[in-house]
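What you see is the complex with one protein chain gone and the rest in place.
Let's turn to chain A:
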Amino acid sequence: MTLSYVPGDSLAHRLDPRSKLLVQAGFAAAAYAYTTPRGLAVLSLLAVACLSLAGGGPRDLWTYRAAFPVLAIAPLVAGATLGAPWFRVDRAVTTGLASYRVLLILVVAAGYVRSTPVRDSRAAIQRTVPGKAGQFLGTGVALVFRFLPLLKRDLLTAREAVRARGGGALPVRERMRFVAVAGVNRAFGRADRLGTALNARCFAWNPTLPRLALGPADYPALAVGAGLLAAAVATVV
């Protein structure tokens, strides 16, 4: 199961994407600035609140399963030493806290992904990053969302085809080559047709963007984000 936007009417769904991005940035900065048991305990409550305000729950975290082994093994690797005392608890605890803060940041990010449609994210980029760079990022991100499922299917089809022809017996290198060639050719084919279609439809650097406005609920969210950032900066200064 992958984490993706789920339509809904939760508080997080009604917030402006820009205030949600500020909260995430502030949360990440605070998690790095206060990697202590007490700091992370407070941030844990905040992280759970963020995800549940987006209507999410523990099931949304399953998507990060690929990242979990690294986070789980890191404290053991950090604690292990060659020679006495073989395992240093203090090192393991430091890295364990660092692993845990990453987990918390992932929880908050899951809340954003769950509650923000692509259209809003795109508008947020194009209104935040000025000029052609913003247009490139916004349009590009929207296209990635659009084409990812198609290319995924292309690759799986290629893989099935290789397997059906007895490709399972080939060395890994060869199997990788077959799948990659099919993927790149399909991607180029789709890109060139898309480029022609974009030109035919007067693709412009200054399109009309969807409306994006801060509502009453955004001000507390902006305050939380700015407060977290300020708290993080306060430890450095």
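Some points to look at:
Everything below uses one rule, namely that a residue touches a chain if its C-beta (ideal position, glycine included) is under 8 Å from a C-beta of that chain, and two chains touch if they have at least 3 such contacts; residues count from 1.
Rule of thumb we're sticking to: contacts and distances are computed from a predicted model.
Of the names listed as "Biotin biosynthesis protein BioY", "Probable branched-chain amino acid transport ATP-binding protein LivG", "Multisubunit sodium/proton antiporter, MrpD subunit" or "Inner-membrane translocator", the one that matches the UniProt record for the absent chain is "Biotin biosynthesis protein BioY".
Among A:V42, A:V89, A:L148 or A:A230, only A:L148 touches the chain that is left out of the view.
Remark: the omitted chain is touched by one listed residue; of A:A161, A:A191 or A:V233 this is A:A191.
Among A:A12, A:A33 or A:L71, only A:L71 touches the chain left out of the display. If you put the missing chain back, the residues of chain A touching it would be 2-5, 21, 24-25, 28, 32, 63-67, 69-71, 73-74, 77-78, 94-95, 98-99, 102, 105-110, 112-113, 116, 118, 121, 125, 136-137, 139-141, 143-145, 147-148, 150-152, 154-156, 159, 172-177, 179-181, 183-185, 187-192, 194-196, 198-199, 202-206, 208-211.
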